[in-house]
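Shown below is the structure under consideration.
Omission of a single protein chain aside, the complex is shown with its protein chains in their original locations.
Here the chain labels run A and B in written order, and each chain numbers its own residues starting at 1.
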Amino acid sequence: MFKKPINIISFLLLFVFAILPLVLGFGFAVAYSFGLIGVLNKGFTLENWLALFENNDVVISFIYSAWLAIASLTISVVVSMAIAINFNKKFSKGIYSYLVYMPLAFPSIVAAFFFAQFLGNAGILSRICYQLGIIDKIQSFPNLINDQYSIGIIIAQFFLSLPFFTLLYTGLYQTERIDDYTKLANSLGAKNRQSIFRISIPILFKKSFPNIVLYFIFKIGAYEVPLLLGRSSPETVSVLAVRKLQKFNLYDIPQGYAIAVIYTIIILSLLMLVLKTNKNEYDI
Amino acid sequence: MFLQVNHIQKKYKDKQVIQDVSFGLEAHQTLSILGKSGCGKSTLLKIIAGIEEQDNGHVLLNGKNIGNIKSNERNIVYLFQEPLLFPNLNVFENIAFGLRIRKLASADIEQKVEEMLDSLELKEHSKKMPHQISGGQKQRVAFGRALIINPPLILLDEPFSSLDVETRATMQQLYKTIAKKFKITALFVTHDLKEALLMGNRISYMDNGLLEIFESKKAFIDADKTGVKSEINFWNNL
Partner (left out) sequence: MSTTFKKRNIFLWLLALAFITPIITLFFLSFSKNWQFPAILPKQFTLENWRYLFFSGGNIAPSFVISLVIALSVATFSTLFGFIASKYIAYHKFRSKLLMLTYFPFALSPVIFALCLKFFFIKMSLTGNVEGIILAQLIIAFPYSVIFFTGFWSQKIKQYEDLVATLGGTTSYAFRKIVMPIAKSLILVCFFQCFLISWFEFGLTSIIGYGKVETLTIKVYQFITEANIFYAALSCCLLILPPVILLWFNKKFIIQQAK
């Protein structure tokens, strides 16, 4: 196994920077949530877990996180597919191929800040509406951030993920030779619309499905955007975990770690499913 | 015998890829090894080249056991199925590669490479990058790169299988000429019956990890398992 020193170094690197942190972090969270360690530990107990499920907050938080991820992903996938199918050439070179990279230069926190300034009650959109006479006072502008429907979060996440999917689909469009298939379908008598819905979209969707799931996995843990643009209830998993673990109520800490344990198990199982069903790796 | 292989065995996981292979080869001869894919012929070549390690057996070169010599010190060149030209080097530098490793003087390198380019009819391509030349030309560069260091033994692993029929025929002719000119000793692996007959001074057949050398071309043709007979019958019965 370790014929060469470089192999020992490689293994140590993997162990120290990837495997060990995972094991330590997860082990610590498990131990803390069962009362085995921590400031208030009294030995093994299920108390914290039972307390956690006394109300629906945690379940709601997970569903809410998943919903936000799905909503923003759906819009991104639809728009970027439309781009790939309609404007493939425009986006593979020229000015648009540069513009589409723009959101990649945005850290989540900057995107969140921008959308707060853009969509907020006193934001740019609201001012434009006022100047155009669509609204007559600040209060008439609908809440788009920290709002009931999380519109601000979804838009910001959509903005952040659009380049990723546009690049993915314009790439797939070429490697999967969608143009050729479309021509073939047309020569067999399909109308443009039919070949788009029966050929282009199914191929693109099938090929990108693993990437979509991977992206979903990343987005469930989103932190900055919901932190700045979300409401105090419901909260996404990351925001909830941070609140439970960083605030001063010591009784909340074991519950916070229990949330981290649930989150880790869900994410890792999902990940295993994707990687198992798709033997080949993905470019990231 | 120049090359002597004694009782080589090799196992991957639970598959015995090479059962028990022994044979000898005189200098300046080419031995064809015919076999279907997965019969263990590539593995055999890799063991002789030192890229893979055998479980049992010995490889002797000029009577000397080379088992403990690392592949880069064996002087045996293994030519892969694909030409595998180094994509970052041009044709000239690809051919010069082995000489640069041996730290020859620049003028020497220049002269030798020019000569090699000449005999391979590649002169006008010397400054081109690998992606700018055709499949047959690539394979010729790969040959030149191997021949220029004057290796005592060359191992060819289906070198022409990715070429089209015409180019393939040209390359086979070229190989015959060059083998004579440079007095090459080689093992030539192929899955093509005709090629096996054409290229080898001697012919062998490999199947299921076992290798059989035929006494003569006639013996090869007469044996049932090589498939020559059924081929002949096919053409006769047309």
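Throughout what follows, a contact is a pair of C-beta atoms (placed from the backbone, for glycine too) under 8 Å apart; a residue touches a chain by one contact, two chains touch by 3 or more.
Predicted, not measured: the structure shown is a model, and the values here were computed from it.
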Taking the full complex into account, find the residue in A:Val78, A:Met102, A:Leu184 or A:Leu250 that is in contact with the omitted chain.
-> A:Met102
Going by the touch rule given at the top, which residues of chain B touch the chain that is not shown?
-> 46, 49-51, 70-78, 80, 82, 84, 86-88, 97-98, 101-102, 145-146, 149
Hey, which chain A residues sit against the chain that's not shown?
-> 6-7, 9-11, 13-14, 17-19, 21-22, 24-26, 28-29, 82-83, 86-87, 90, 93, 96-111, 113-114, 116-118, 122, 124, 126-128, 130-131, 138, 159, 214, 217-218, 220-224, 228, 237-238, 241-242, 245-246, 256-257, 260, 263-264, 267-268, 271-272, 275, 279, 281, 283-284
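To be clear about the criterion, only the chains that are shown with their structure count from here on.
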Chain centres from averaged Cα atoms put chain A and chain B apart, in whole Å, by 53
